[in-house]
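The chains shown are only part of the set, and none of them has been moved.
A, B and C label the chains in the order they appear, each numbered from 1.
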Amino acid sequence: MSTLHLVRQSAFASNDFAQCLSVLDHQDSVVLMDDGCYNLKHPLMDSLIKRVDGSVNINVVVSHAQARAIEIITAVKAIEISDVVELTFTHKKVITWQ
Amino acid sequence: MISIEQQSSSSAQANGLAIINSKAPFSSTHGKDALDIALIFGSFEQKVSLFFQGDGVYQLIADQDGSLLAIKDYLKTFSAFEFYDIEDIYVCQQSLSNRQLDENFHIDEVKVLSSIEFSAALNRHQHVLRF
Amino acid sequence: MKTLAVVITTPPYSHLTITALTYVEAALVAGINVIGVFFYQDGVMHANEDISIASDEYQAIAHWQRLQQQYQLPLHICITAAEKRGIACDAIDNDKINNAFTVSGLGELVELTTKASRLVQF
């Protein structure tokens, strides 16, 4: 796998998530964390899930979503911060979108 | 439109401070910083109204729990608004629906307003701060 | 009487502060009664006596000092915001606080807001 994208901002407030998606490769993984969890309900998310057709691995930090009362959808994997550490080393590099 | 013009031209009624909350609750201190101002105005018996727009509407949503993030959850303090006579709490309907959020809030007395009503309610205040 | 209160939330190393300073000075030059500037959030960093900005950069703090002296412009910093940023751990006789600034509480903001005919945030 290639790049791990840590998405920490709401796409409703800033265009960081859109920038992330514009460079996303099909081997990459995405982690929604902090305010990035809000993106589960953003239209960009729907297009991401459709576009990648399951090839991009999409994750969300479960405590960050729960704290915000956001339901985790089935297309997305619920993970812990310790899993983010593991993903850091199963990918070649990390880009943080904050 | 007529009712709005009447409201915005009735400058005699314009009073107090409106605070617009525009940021989500947990990643920045803006919400807490705005709350501190609201409570001080309340304790000095000065009129203050709270507006929630954009990502600020997330501050009102029910069933949140900042303690999962090791954060002292300032949202719980919203329940003190009644004690401080802070009664005018407005949320932008468009911002809620953009975010696919239900009108399910963790405090009572939240008034859901259309953009035109939201604007008109803002206009009834003398000063505005935004966080 | 035109009375103005100003709230500053950006730190001295932000260029947004230059706009705020230019606005406040323009108001003073125009004869408007600026009843006070209230520094909140990162704005309180202006009162940190130890801040050193490269000499070829804009000296926001020196400009606030100048306005305070020239126009007796009251500059208030919020003590809660200051403590969080390592400035006002003890407010009396604190040599970390630039003496152009007064350590105040949010009650001062209430007073400024009540007295001012206009409140402007930067």
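Just so it is clear, contacts are C-beta pairs under 8 Å (C-beta built on N, C-alpha and C of every residue); 3 or more make two chains touch, one makes a residue touch a chain.
Quick caveat, the model's predicted, so the values are computed rather than measured.
Look past the single copies shown: the full structure has A x2, B x2, C x2.
Note that only the chains that are shown with their structure count from here on.
No other two chains have as many C-beta pairs in contact as A-B. Per-chain CA centroids place subunit A at a distance of 40 Å from subunit C.
Listed for subunit C are no residues, as none touches two or more other chains.
For subunit B, the set of residues touching two or more other chains is empty.
Listed in rising order, the residues of subunit B touching subunit C in the complex are 17, 29-30, 33, 36-37, 40-41, 44, 46, 127-130.
Residues of subunit C that touch subunit B in their complex: 7, 40-41, 80-81, 105-107, 109-110, 113-114, 116, 118-119, 121. Taken in their complex, subunit A has these residues touching subunit B: 8, 10, 12-13, 34-35, 38, 41, 63-64, 66-69.
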